[in-house]
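Provided herewith is a single structure, encoded as C-alpha cells, for subsequent inquiry.
Missing here is one protein chain; the remaining ones are kept as they sit in the complex.
Letters A and B mark the chains in the order given here, with residues in each chain numbered from 1 onward.
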Amino acid sequence: MIELKREGDVFVLRMDAGENRFHPDFLAAANEALTEVERAEGPKALVTTGAGKFYSNGLDLEWLGAHQEEFVPYLESVNALYARFLELPAPTVAAVNGHAFAGGAMLALAQDFAVMRTDRGYFCLPEVDLGMSFTPGMSALIQGRLTAPVAHEAMLTGRRYAAEQAREAGIVQRTADEAGVLPAAVELAASLAGKDGGTVRAIRVGLYKHVIAALRGPALPE
Amino acid sequence: MIELKREGDVFVLRMDAGENRFHPDFLAAANEALTEVERAEGPKALVTTGAGKFYSNGLDLEWLGAHQEEFVPYLESVNALYARFLELPAPTVAAVNGHAFAGGAMLALAQDFAVMRTDRGYFCLPEVDLGMSFTPGMSALIQGRLTAPVAHEAMLTGRRYAAEQAREAGIVQRTADEAGVLPAAVELAASLAGKDGGTVRAIRVGLYKHVIAALRGPALPE
Partner (left out) sequence: MIELKREGDVFVLRMDAGENRFHPDFLAAANEALTEVERAEGPKALVTTGAGKFYSNGLDLEWLGAHQEEFVPYLESVNALYARFLELPAPTVAAVNGHAFAGGAMLALAQDFAVMRTDRGYFCLPEVDLGMSFTPGMSALIQGRLTAPVAHEAMLTGRRYAAEQAREAGIVQRTADEAGVLPAAVELAASLAGKDGGTVRAIRVGLYKHVIAALRGPALPE
C-alpha cells in the first residue's frame, strides 16, 4: 500500500493502492514511513508519488460511510498527517503522477514543492461539488500555500487544474511528462537534501505555525 | 436605486443611483435584496452591477458630512454589508461596468469574482489621497482577497487600475467591453449557480472567518 525506499539521499514514498484514498491502514502506513524518514541520519529529502493515473483522491469516503461515528477523529487523523509533513525535518517534494483530488490535493500542498504530470491528471478541490466543506486546518493549509485569488478559485469553483495551469497558478512548481515526473521530483529533492533538517523544520514550522495549530485543532468549525 | 431581477438561476442586482454611493437608504435596499436572494429556493447566483460609468464610488461622504455623529455606526453598516456578501449562500459575481472606487472597489472584492469593463472605468482605492484610512475589516477584506504585493500597492499608492491591469494583478478575473460585461458576469454566475448554496457559504465563511470577524468588529482600530 505504501512503500518507502531510499535512493541515495532521497526517500521515495510510493503510494500504490488504486486511488490512494486515506483508509486508516493507509494513514498508519504513511505515518510509519514519515517516522522512518524522521529518524534517518545524514542528508535526506522525501519524495511522495502515486501509481498509474492516481496520485491520491483523498478521504476514503467508502470507509467513512461505514464508520460515520468516527467522522471527526478520522478527519483529525488526516489533518495530523498534513501537520507531520509541515513538521518534517527534511525537504519534501510531491511527484504528482496523476489525479490529486480533495484530500490528495492537500497532501501535495503539505509538501515543500510539487512536480506535476503534463499529459494526464488534475489538481482539484472538488469539495464544493460534493457538498463538503473544509476543516479549519485544511482551509488554513490551502490559504497558507496558495495566493488568495488562487485559493478562492480552487475552493469555490472546484476547478480542475491541468499541470500547466497549476504551474501558472503557483500550485505546483514544475511539470514533466509521465516518465519525467518522478525523476524531476527526485532531482529537486536531491538538490535540497543537503540542507540541515532541523533548520528546514524550524523555518517551516515558524512559517506555518498557525496552519499547524489549525490542523491540530478541532476538525469541525467552532 | 437598487433593482433586483431574477433571470433563470441568476439574480441581477442593479445599482442605479448615479455614483452609487452608500446612502443609508441604499444600504437598506441592498440588504433587502440580499435577504431576497438568501431566501430564494433552487439553484441561484448573484450578479451585481451599476449603471452608466459608475459601478460604485463607495461611502456617501456628503451624507456623512451632515451626520458626523453617525460616523462609526455608518462605517459598521458598510462593513456589515461586505460581511453579508461573504456569508451569502450563493456564488457572487461583480459586473464592474465603470468606476469602482474606495468602498465601491471593496464591494467588488467582497464578491467571488469580478468581470471588468475594458474601455472605461478604474478600480481604485484612493483613501491614501483622501486622508482616509481603512477600518480593520476593510484592511482584512482587501488583504484576504488580493496578493500581498497587490494589496500593498493598491492601498499605499491609490493606483488606478484599468481593466487589463486589474486582471493581471488578480483583482478581477475577466474583462469585457461595455456591452459584454454584464453578459459575461451572468454567464459566469450561471455556470456556478448549480453549486449547493449552503456548501458555498460554509467554504467561504471558513476561508474568510477572520475577515468576517474583523468586518463585524469595531470600525475604528483599537
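In this section, contacts are C-beta pairs under 8 Å (C-beta built on N, C-alpha and C of every residue); 3 or more make two chains touch, one makes a residue touch a chain.
All figures in this text were calculated on a predicted structure; none of them were measured in a lab.
In the complete complex, the hidden chain is touched by one of A:14, A:44, A:84 or A:145, namely A:145. Listed residues B:111, B:143 or B:173: the one in touch with the omitted chain is B:143.
Panel shows subunit A; residues 91, 112-113, 143-147, 170, 173, 192, 195-196, 198-200, 202-207, 209 of it touch the chain omitted from the view. Remark: the residues of subunit B touching the chain excluded from display are 127-129, 131-134, 136, 139, 143, 147-149, 151-153, 155-158, 221.
Just so it is clear, only the chains that are shown with their structure count from here on.
Spacing of subunit A relative to subunit B, judged by their CA centroids, is 34 angstrom.
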